[in-house]
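All protein chains but one are shown at their positions in the complex.
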Amino acid sequence: MVKVAVIGGTGYAGAELVRVLSGHPHVELTMITSRRYEGRPFSDIYPAMAGIVNLTCRAFSEEAVSKSADVVFTALPHEISMGVVPGLIDQGKKVIDLSADFRFKDPALYEAWYEPHQAKELLKTAVYGLPELHFNDIQKASLVGNPGCYPTSVLLPLMPLIKAPFIDPDTIIADSKSGTSGAGRSVSLTTHFCEVNEAFKAYNVAAHRHNPEMDEVLSLFAGRTIHITFTPHLVPITRGMLTTIYVGLKEDVSTRDVASFLDSFYADKPFVRICPMSRFPNTMYVRGTNYCDIGFHVAERTKRLILISAIDNLVKGASGQAVQNMNIMLGFAETAGLDQPPFPL
Amino acid sequence: MVKVAVIGGTGYAGAELVRVLSGHPHVELTMITSRRYEGRPFSDIYPAMAGIVNLTCRAFSEEAVSKSADVVFTALPHEISMGVVPGLIDQGKKVIDLSADFRFKDPALYEAWYEPHQAKELLKTAVYGLPELHFNDIQKASLVGNPGCYPTSVLLPLMPLIKAPFIDPDTIIADSKSGTSGAGRSVSLTTHFCEVNEAFKAYNVAAHRHNPEMDEVLSLFAGRTIHITFTPHLVPITRGMLTTIYVGLKEDVSTRDVASFLDSFYADKPFVRICPMSRFPNTMYVRGTNYCDIGFHVAERTKRLILISAIDNLVKGASGQAVQNMNIMLGFAETAGLDQPPFPL
Amino acid sequence: MVKVAVIGGTGYAGAELVRVLSGHPHVELTMITSRRYEGRPFSDIYPAMAGIVNLTCRAFSEEAVSKSADVVFTALPHEISMGVVPGLIDQGKKVIDLSADFRFKDPALYEAWYEPHQAKELLKTAVYGLPELHFNDIQKASLVGNPGCYPTSVLLPLMPLIKAPFIDPDTIIADSKSGTSGAGRSVSLTTHFCEVNEAFKAYNVAAHRHNPEMDEVLSLFAGRTIHITFTPHLVPITRGMLTTIYVGLKEDVSTRDVASFLDSFYADKPFVRICPMSRFPNTMYVRGTNYCDIGFHVAERTKRLILISAIDNLVKGASGQAVQNMNIMLGFAETAGLDQPPFPL
Partner (left out) sequence: MVKVAVIGGTGYAGAELVRVLSGHPHVELTMITSRRYEGRPFSDIYPAMAGIVNLTCRAFSEEAVSKSADVVFTALPHEISMGVVPGLIDQGKKVIDLSADFRFKDPALYEAWYEPHQAKELLKTAVYGLPELHFNDIQKASLVGNPGCYPTSVLLPLMPLIKAPFIDPDTIIADSKSGTSGAGRSVSLTTHFCEVNEAFKAYNVAAHRHNPEMDEVLSLFAGRTIHITFTPHLVPITRGMLTTIYVGLKEDVSTRDVASFLDSFYADKPFVRICPMSRFPNTMYVRGTNYCDIGFHVAERTKRLILISAIDNLVKGASGQAVQNMNIMLGFAETAGLDQPPFPL
């Protein structure tokens, strides 16, 4: 059993890590830290876990964490992670960071959208943790920058097709819809029940910080600069993210052709399911799972390809993918701890 | 007081007509017909209306309706309306039809997406009831084809800009999200609570019957053929529709320029509200009202204009707009019966 | 037109007052105060109201309010109201207070559950604003303590029956379920979307501050001490409150007998609707209205009477009832401004 710690374990992504790790066959969860809830049993904060997780939240200390764990998940706010991660790396720990701090190759891009970066050196070795793209690098990585939820939902359907000759990469539009848990556990009017329930809206229109992240990954992979138009929306559900992508076609292409690109790219990937042609993803079908379901349609009249992906933003969009990365880093089966049957409803 | 009847008054659009008409200062609701609930008090079917609406549902008969009312709203399923409307027109009634049967100018287009048309002659004189576009024609009309909910949400933001020199009309994509009441009151697994709640999906991807409707209206208005890529989605809320539109820009244009196009087009229109630049629509802000809120953003990096509209699909997207049309046809104030203050939440 | 002001106009109860008052035929809303949003247009805070309410929020000042208005609604937190109301009364204003500060006759009872009372003298003249019980006193009152939402939902079904010979007043249990807007607009983890959505719980079990309020009113009315067992629950909806009441029967009684007690008590009350015997209330049927729907059932096997009431907690449970009180105080029709047709869904 490998010992693991979750830093920032009482936010939603942290608690979801605790859930997945507490059912993982090859790891032992040895420490949960929480600034706010230091000294309180984790199951006081998340009573669902009573009888399952018996740890008490502790304050973060590099020394204590290093003694307790060989693998560390950092589920901290952006900008705080980069103050904590370098020390853990120095201690020889493997770190999977769920913030944005180690997702970018280009520090200038990070700094344009976030803050001055305090650990630029680490960006050179950190691996962007999208296992369907960077499996081999993740295997060897000490530090993985776990992808954002929106980028995960945008990149997975686009990657198999971005280099296809019939695609015009300058025409990509991603219209995403996210459940409310993506906003985290910190209270605000934006996530107040009565402001979300029975409502639907766009936010950060063409100005979301996940936009440069997906642009960078896609550009590096395609070998040319790509800018996506990206609009996130808030859905009055707890878990789930659906992204509808529109891509202009340079040539005629059939739905069947698209299917074969997707099918072959994901042939041996356990967490991507390509929908049959008559069916489209629904966040309900992936809730609580690490799956990304992908559907597709060629709109012949307007010569556009429509791609639709669905993930659970807290699992494949955050904590599940982080554990998938850990599995790869440690040589476990990629699906270890992530293979509970989905809920039918 | 003008006498009005609602044909098909126990579906959701019909019941919403009953709501608006029962609070209208210049009309008397004299008859509600319902095949299914003949002989039962309307307030048995909609107990909210107990003490407000005292009518009993009756079976439809052209003669009885004609005797009872001078204005008739037909809220029947597509294809059934066209069997009923011609007789009412022959009786000299003014008719506002909420089905798709009298929305198209081109019968071939209707027939390609629906059924063989049984009243093609009436298509020549029927007026498409989008008051912000066809006010003068509606004033003189005997028969108004009330617009679909999706077309209303797509056309209102697009019309002021479709002829602007900086717009590329071949690049229009409309990504719409609708509340569940748009699917009506007929039960089906698609609208079963547990299949909608905590779920989000696209449906009828690039194959929805409202697509040719919006294409035809837009093409006629722009004076050239326009095809939109249109994808509807289902939101787990009862009322509300939000549409996000993406349009390619042929020239640089500022958000301020766009604002002036929208502001001037809707300067004297009581039911369209243009959002200030820093704010975007939310279905919550228009719930229960006849408003269409419109927001906009110029994505400079990708040279696209993003337009966002919000309506209540049952009001501006159906019954409210139908009453607005009646007001115009009868010379009432356009806002009569439609001016209750909105709910803050 | 009577001039009215809303003090604390940007909380949910305050905003709901603004909604009702802005559609009221006999009043002019002249001032909205808000400590937090001083200087900002009300429609910035509630964009639904854009184009409807053009007032800017102001800081509270007794002098400014007194100059602007003859009737003042105070929608302030408990314990803050009592610092503000006495000055307004001294200025000769009529005041309807939505806090708990002027609901109790017995200051000791208030102080046992809230704080030391700073304006005990006013308790002697303040009238408990349940119009179906205290119409005549409200007519003459300068200060009305507007009832709590739970007490309204408990008292209305119980009052017609509490003196009936077949009722055992020592056996009353009220199990209430409230929508989330009852918790107000202040953010907290308790009302965070992901903590309320897809969840259901009891809270403040047999320890809610509305319990002594209902006990006092009921005891005074019945002429004997009554203690109710009261448990509130939180429902993942925005608006609505349903209360299920269980009362032991000392004698056999038929559902028809109960009906006649209820019907005769509420014969001329415009906002109470007694359900027919085969039907029970639903919060959906009263949403957005000032109605209280009441259903009832005699459980013969267990000799208990079950009463069920439904209200919109923000309307009959708060702001609508406050306006109803104002109507009575000013001699308007009791329903003025409160008679829009309900929504069918």
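First chain written, first letter: the chains are A, B and C, and each begins at residue 1.
Rule of thumb we're sticking to: a contact is a pair of C-beta atoms (placed from the backbone, for glycine too) under 8 Å apart; a residue touches a chain by one contact, two chains touch by 3 or more.
Please read these numbers as outputs of a predicted model, since none were measured by experiment.
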Ask   = Considering the whole complex, which of C:G240, C:G320 or C:P342 touches the chain not shown?
value = C:G240
Inquiry  = Please identify which residue in B:S66, B:Q91, B:T191 or B:N204 touches the non-displayed chain.
reply    = B:T191
Request  = Sort through C:R58, C:K177 or C:H210 and give me the one touching the missing partner chain.
outcome  = C:K177
Note = In the whole complex, of A:S81, A:T229 or A:N282, the residue touching the missing chain would be A:N282
Task = Spell out, residue by residue, where the missing chain touches subunit A.
result = 12, 15-16, 18-20, 22-23, 46-53, 181, 197-198, 238-239, 273, 275, 279, 282, 284-289, 293, 340-345
Residues of subunit C (touch criterion as defined above) contacting the omitted chain = 173, 175, 177, 179, 194-195, 198-203, 205-206, 227-229, 231, 233, 235-240, 242, 244, 246, 280-284, 287, 295, 297, 299, 301-302, 304, 306, 308, 310, 345
Ask   = Where does subunit B touch the missing chain, residue by residue?
value = 12, 180-181, 185, 187-189, 191-198, 236-238
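The working rule: only the chains that are shown with their structure count from here on.
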Query = Steps needed, at minimum, to get from subunit A to subunit C via touching chains?
reply = 1
Request  = Compare the CA centroid of subunit C with every other chain's and tell me the farthest one.
outcome  = A
Request  = Calculate how many whole Å lie between the centre of subunit A and the centre of subunit C, each centre taken as the average of the chain's C-alpha atoms.
outcome  = 46
Inquiry  = Using mean CA coordinates as chain centres, what's the gap between subunit A and subunit B in Å?
reply    = 39
Remark   = Whole-Å distance, C-alpha centre of subunit B to that of subunit C, is 36
Ask   = Among the residues of subunit C, which ones contact at least 2 other chains?
value = 12, 181, 197-198, 238
